[in-house]
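Quick one: this structure, given as structure tokens, is what I'll be asking you about.
Yeah, one chain of the complex is gone here, protein chain that is, but the others are all in their spots.
Each chain carries a letter (A and B) given by its place in the written order, and its residues are counted from 1.
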Amino acid sequence: MSIEVNGVSYETDENGYLVNLEDWNEDVAVKLAEGEDIRMEEPHWDLIKFLRNYYEEYQIAPAVKVLTKAIASEKGMDKKEASEFLYGMFPKGPALQACKIAGLPKPTGCV
Amino acid sequence: MNPLPGGRHYTQTEKNIMSSPARNWKTIESGPHTYEEALHPVVRKNYGKFKYHEIPKPGVLRHVAESGDTIWTVRAGTPRQDTVDMVRVLCDIADKYADGYLRFTVRNNVEFLTPNQENVEPMIAELESLGFPVGGTGMCVSSVAHTQGWLHCDIPATDASGVVKSMMDYVYKEFKDMQMPNKVRLSTSCCAINCGGQADIAIVVKHTRPPRINHDHLSTICELPKAVARCPVAAIRPTVVNGKRSLMVDEAKCICCGACFGACPAMEINHPEHSKFAVWVGGKNSNARTKPSTMSIVAHNLPNNPPRWPEVTEVIGKILTAYKAGGRPWERVGEWINRIGWKRFFEETGLTFDDNMIDSYRHARTTFNQSAHVRF
Partner (left out) sequence: MVGATDASSQEVHHCGGCHAEGSGNGKFLNPTPMLDELESGPWPSFISGFKGLAERTKKPMLRGVMDQLEYSYNTKMGYWKGGLVTVDGYGAGIITRYSMIKDKFPEAAEFHTMRIQPAPGLHYNTAMLRELCDIWEKYGSGIITLHGQTGDIMLQGIEQNKVQQCFDELNRKGWDLGGAGAGMRTAVSCIGPGRCENACYDNLKLHLKTLKHFVGVLHRPEWNYKLKFKFSGCPNDCTNAIMRSDLAVIGTWRDAIQVDREEVNAWVEKKGMDALVNQVINLCPTKAISLKDGEMHIETRDCVRCMHCLNVMPKALSPGKERGISLLMGGKNTLKVGVNMGSLVIPFMKMEDDEDIEAFIEQIEEIIDWWEDAGLDHERIGETIERVGLKQFLDGVGLEADINMVSRPRDNPYFKAAY
């Protein structure tokens, strides 16, 4: 599978994740978000930036509780509100949608 | 919306996000399905007030309540890996003989409950004619705890349902009877994680070689620190291969557990020849007589041989034969072995004890014989 952004084709896997993570840029992110019926607004970009910075520093995607803690502390929310806000931004979940749009590797398996 | 702690109010964007159509969940997060409507009226009437039970014959239970009401249960084996057609057939039986109620056991048997004794024999006859063996009660060999295998799992070295079918064909008679010293729980698992669980007799995949790494794709499909952290013996290290970030395995340290494979699909541990089977005995979950126990390895290096796995089922046969002959009433397999001693266990089953069976992992010393107790 692939997506087309500004006339360039980028390979994606059957789940819609970028196959080559170096292909990511902000236009690609918007396109990936479109595929998820998500319109990128400022809070979305804040989270994408957070994810990419975290991945660059630690080479892993942050655990969900790290994400909700970051949102909670930045926006002055409690844990529950932060979780609702996160799922409000990405209804199918941070792992499935936020990581995909941020150009991170697909989170792994059931064990 | 209430203001946030500190008195800050939500921005318009935040409000939009939290009440946008995308967030208009119609889902009812109900959790487990309710159960009261799934209980037979006689059960509901006597809920929590049952007095005793008997097992009049294999596959049949008779429970008597304090009120004097009786409820009969007919139990039958299923493949666990079912189809909607099969389930509908079971529903037909439940409608015909059990007032439309049925349930499943933790070990994948189906149960039909009825207060009418005259329904029991016809139900047994019909179940048997449809290919569902009536049994699985009392001192029998019950069905196999297992999971998904090649049908569905993403990390299996073998199949599960196929192994179960082969095992249960082999022990079929003992499922339908109650001639064992005590119940025998079996399990099978398609990798070393052992999702089938502890059992009196378990057959579990054992990998015998370290993983083979796909360096071309590892850095795009795996989070490297996760794979490194997953290794229980710190045998994985980052490295660079052909200019790409990747991982390497210290093969001398590697214990071939496959934990890294679950974290990183580029660390392939399954191998058609080198992923083999091991047999384990002595697991026990109940508290009766002796405390719950984990199982011990008694055979390994057995081939993974679909579609019937004869080498593995043969070993199970040897163990069951020795246990049936030598176990005293109420002794589970592990308790039988504790009484006769491991030396006799290996002799009577024809299996071989080797130095790989001596523990070398976290609590090894606790398994050494720290006494002068010896059997000759």
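Basically, a residue touches a chain if its C-beta (ideal position, glycine included) is under 8 Å from a C-beta of that chain, and two chains touch if they have at least 3 such contacts.
Keep in mind that what you see is a predicted model, and the values were worked out from it rather than measured.
Participant: Pick out which of B:106, B:252, B:325 or B:372 touches the chain that's been left out of the picture.
Facilitator: B:106
Participant: With respect to the chain omitted from the figure, which of B:60, B:140, B:168 or B:203 is a touching residue?
Facilitator: Here the residue in touch with the unshown chain is B:168.
Participant: State which residues belonging to chain A touch the missing partner chain.
Facilitator: These residues of chain A touch the chain that is not shown: 13-15, 63-65, 68, 80, 83, 87, 91-96, 100, 106-111.
Participant: Give me the chain B residues in contact with the hidden chain, please.
Facilitator: 22-23, 25-35, 37-39, 43, 47-54, 63, 71, 73, 77-89, 91-92, 94-95, 100-106, 108, 113, 129-133, 145-147, 149-159, 161-162, 165-166, 168-169, 172, 175, 192-198, 226, 229-230, 232, 257, 259, 262, 265, 270, 272-273, 275, 283, 285-290, 292, 294, 304, 306-308, 328-330, 361-362
Everything that follows uses one rule, which is that only the chains that are shown with their structure count from here on.
Participant: Residues of chain A touching chain B in their complex?
Facilitator: Per the touch definition, chain A meets chain B at residues 19-21, 37-38, 41-43, 58-61, 75-78, 81, 84-85, 87-89, 91, 105-106, 108-111.
Participant: What does chain B use to touch chain A in their complex?
Facilitator: Chain B residues touching chain A: 4-6, 8, 13-14, 16-18, 20, 22-23, 25, 154-155, 193, 220-226, 262-265.
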